[in-house]
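Here is the structure we will look at, set down as C-alpha cells.
All protein chains but one are shown in place.
For reference, chains read A, B and C in written order, and residue numbers begin at 1 within each chain.
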C-alpha cells in the first residue's frame, strides 16, 4: 500500500507545549504503520467533525477466549482502510507495572510486526493495551505473546485484569503483599478472566494501605486495602526532627486528624489509638516518625463502579480485617462465594454493587456467612422499616 | 347511666413516680364523665391485651367543614358504651400557645358539658385537642366554641393548623414576628384549613430563628425560620463577663463554631461574618454578648414529613432570605403558588416534599419563578445525568 | 352555660393572640435583650427597657383533665394576672414581671405538687402521640411510655442532674410518627413484625385498591381482582402498617409481635451541625406494659454513655458523629444486627465507603 499523507492542521496544534504529545507518538508510529498513518487521518477528521468515527465493535477474539480483545471498526473504512479494523489487544500487565527492557522490547517487536505500533501504558483497568490491529492478526499476536510468557487481560462480562499499587516493592506503608496477592488472584482465576460467564464485569484492585494509590475504593468491584491493628509506632526523636525542620505539627497533624486522637505538647506526640480510624494522614505526612501498628491484614470492600445505572458507587466495607498470607485461600474462598451469589441473582449488566443495593446487604451477608457489624456502615438506618425472619421472632 | 367501676391494676402502676400521671387525669375526668370512666376500662384492657381497641374513624364533623374532628370508635362498644364513640375535636390554638384563665375555663366548661373532660394541651401539630366525644355532640360543641371566638383546627387533606414558637413574645432572638405571621396565615387560609382540597396534608410552622423551637424543619411542609443579614453584634464587655464567669470561650464557642469563623485572643471575640453560616450556636450560648445582625427576614424551607412512603424528609431551602412584614403578601403569594403546583401534580396522599423529589426541583422552582442558587443544596449533583431545555441549547 | 345553643360562626380562625399576652410581654414584645437561667425551673428575660419577665415552667402529662386546666388557671389568676402559656413540648409556663412574684409563684407551685424544670440542658417533656388512648394505628401506648420515661429521668427534668446539652425525647405509637421521633435525641416508635392480615370481604367494601397499593413503600401489595381485594407478597412486607392506615381491612396489630424500636441521634436546630435524622439503635423491644422496663433501661444505658462521653454543648447525635457509630455500639454494648443496615431508599449512602473506621 502506498501511504497517503494527511494534512493534520488541528492535530499539529497538539504537538506544541511542554507535555509530551500523543500526536507526535501517532506520527512516529505512522512512519512504519499504515494503520497508524490512517489513524492520523481519521483522528484529524474527528477533530474536524467534532465527533467519533468509530463504530461498535463486533465480537472478535482469539480461539478459546471470550475476551481480551476489543473489536473496533471505523465508520469510514474506505477512506482510511489502514484502520478499517482497529482492534485493541489487552495484555495482562505485571503486578505493580514492573518491567525489564527485554520484556517490553519483546512486546514492541510483536506489535511492530502485527499491529499499529501504538500502545497505552496502561489502560485504566491496568492492562498493557496494544492499540489497533485487524482481525487476522489476532491469532498470530496471541501466539507470539503467549509463547513469550504473556497472556491477555479481561474484557466483557468477566473478571477483569486485577491490578495493584507498587506496595511492598517500594513503599514503606504497604501492609499486605499487593503484588503477590494481585498475581495470585490473577493466576487463580484465569478461567474467570478469559471466559466471560458473569452477569457483568468484575474488577479487583489491591492497595497496600488506605492511601489507595490504585484507586481501589473508587474503581473496583472488590477492593483490598491493607491496614493494621495495634498502636501506631512512634519515633519521638523523628517527631522532634520534623518540628525542627519547620513542620507545624499542631496545624498539619494534630488539627487534621479526623478523630482528634493525637495530642502534641511541643515535644512528643501522643496517640489515643483506640480512637484512631487508621486514616493514614499522620503517617503519610510524618513517614519517618510514625509507622502503622504491627498486626497486618486487609479491609475488604465491595461494589465500586461508574455512574450507570443507579449512580456511581464506591466500595463499602464487608470484612474489616482479614489476614492475607499466601496462598490466600481465605480470600479466594470469599471471592468465589461472592460470585456464586452474584451469578445466581445478578441481572444482565448488573454489577455486584448494584445487586447489593437492589437485594439488600442482609441477603448478601447471609450468603457470605458474615455477621453484620457497625464497621460496615457509616450510620445505621433511619426509618423503622425492616424485615424479620421467622427465626428472629422466636 | 350508672357508672361501672373498673379495676385498673395495670394503669394504677402508672400513678406512681414523680412525673404527673395521665392515669390520674383520666380518673379525675372519670369522676364526672362516663366516657372517661369507660376509657379507663378500655385502656386497662389495651394494657392487658397489649393492643389497641380503637377502630378506624368514619367521617364525622361539623356542618360546612371537612375537617377538625377525628372520628374514633372502639372495637368493643358494648363493653365500654361510654366511649363507643370517642371523637377528637381539634381546636385551633392561639399563636404561641398563650392563654388567659378565662379563655381556658370557657373551653373547659364546654368540654365538661359535651365531652369527656379530657384534653391534650397540645397535639403534636399544635391544636388544643379535646379528646373524646360522640357524634351528636359535635354541632353543639362547635356552636359553643365558635360563638366564644374559637374555631376548629385542620385534619385530613387540608392545610393543617399552623403553629409557631414563642418568638418575639419572650425571646430575644426572634427575627420575625412568629406569632403574627402564624396568626395571619391561619386567618388568610381559613378555607384551605377547614375544607380539605389538597392531595394530602400541608403543615406550616414558624420559628423565630435557626434554633427552631417549633421543630419546623423536621415537621412542617412549609418551614419559616427567622434569620439575618449583616454582622453579628458583639458586646465585648459582656464577652469579658462570660470569661470571668468561667466560660471556656475557646472550647465552648470558638472550637464549636462549625465554620471556624470566630477567633478569641483572650480578650475580645472576632467574627469573620462573611463566613458565618448563622447557625446560632455562639449567639445562643453567649446571649448577653452576641446578637444577630440587623437586617431581619426569614429563610423559607419546604418539604418535611414523617417516613412514609419514601423515607422521612426534612425541609430544604427554597428562599434563603425573605423580608416578612405585615400583611405578608409576598409569603401568601408564595404559598398559594406552591399549592397550585402541588394541586396540579400531586398524587393522592403525596406530600409536597415527595412531589419535589419525584418531579425534581427544577419543575418546582420554575413554577415558583425562583432561580436556582447554591444555597438550595448541600452540594451539587454527582452524576452527569441532567436535562436541557431547547432554550438552553441555543 | 345556658342550654340553648348560641349562634355558630365559621372560618373565624383562632382568637387574636394579642389579647392573651401578659402585660410585660405585650410591652416588651420583640424588644427582649437577653435572658438568664436562674435555675432549671426558672429563667428571666430582660427587655431593652430593663423590664424583666420571669418564667416558671411546670411539667404536664399533656393528656390532662379539665380539672388540671382549672388548677392551672387558678394558679395563673393568683400569681400572673390570669395569663399562662404552654410550650412546644407541652409544659406549662407562668410569666411574671418581678422576682418576688416569681419566687412566691414557684413556692406555691411546688407546694401544690407540680414538677418544675425543663429549662436549659435538661430532659424536657416528651413529644408524643395518642397510643392506646385514642388511635387505631397504635403498636404501643404513648402516654404510658412517656410516664415511665419521665419518672425514670425526673432528676434530669428538674435539673438535679445535669447534662452536656438538651436531650429531647419522643414517643410515637406507630411509624406514622406523629411524634418527632425521626429527629430526636432518643426516641421510641411502635412497630409491628408481621404482615397485615387480609380480610377480602372488607377490602371489597371499605377500601380503594389503587391507593392501598400506592401506600406500600416496598411495593408488596398487588391487586387481587378475583376477590376485588389485594394480595400481599409477604416476603416484601416490612410491616410498616401504612396500608392499614389507608385500608381498615388490613389489620396488622399483633400483641405477640408488636413492640417498639429505639432510635437516637436526631436533632432539629441548625446550631453547630445540620439537623439530623435519628438512627435505629434497638430494632425491637417487646411491649411490656404498664412500665416497659426494657425501654427505660435502654434509654438509661444510652443516656449514661452519652453523659460520660460528650463534651459540653454537644448533642447526642453530635457526640456519636464525633466518636463514630462503631464506638457507640461498643460503648453501649447494644448488639448490631441485620436490621440496623439500611435497605430502604438511601441505603447506599449509609454503607461505609471508606477504610477509616475504629476497631
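The criterion applied here is as follows: a contact is a pair of C-beta atoms (placed from the backbone, for glycine too) under 8 Å apart; a residue touches a chain by one contact, two chains touch by 3 or more.
Note that the structure is predicted; figures quoted are calculated from it, not measured.
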Give the residue, chosen from B:138, B:317 or B:352, that touches the chain omitted from the document.
B:317
Could you tell me which of B:9, B:64 or B:360 touches the chain that is not displayed?
B:360
May I ask which residue of B:165, B:204 or B:279 touches the chain that does not appear here?
B:279
Hey, which chain B residues sit against the chain that's not shown?
210, 212, 217, 225, 227, 229, 258-260, 274-279, 299, 301, 303-304, 310-311, 313-317, 320-321, 357, 360-362, 365-366, 372-388, 393
Name, in rising order, the residues on chain A that touch the hidden chain in the full complex.
10-11, 13-14, 16-23, 25-26, 28-29, 36, 39, 43, 46-47, 49-57, 62, 64-65, 72, 86, 88, 92-105, 107-113, 117-122, 124, 131-132, 139-140, 142-144, 146-151, 163, 165-166, 168-172, 174, 177, 179, 183, 186-187, 190-191, 193-194, 210-215, 217-219, 251-252, 256-258, 277, 279-281, 284-285, 287-288, 306-312, 314, 347-349, 378
Go through chain C and note every residue touching the omitted chain.
270, 274-275, 346, 348-349, 353-356
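Operating definition for what follows: only the chains that are shown with their structure count from here on.
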If I average the CA coordinates per chain, which chain comes out farthest from chain B?
A
Gap in Å, rounded to a whole number, between the CA centres of chain C and chain B:
12
Chain A to chain C, mean C-alpha position gap in Å, rounds to 49
Provide the list of chain C residues touching at least two other chains, using ranges where the numbers run on.
175, 182, 217, 240, 277, 344, 346
Give me the residue numbers in chain A that touch at least two other chains, ranges are fine.
311, 382-385
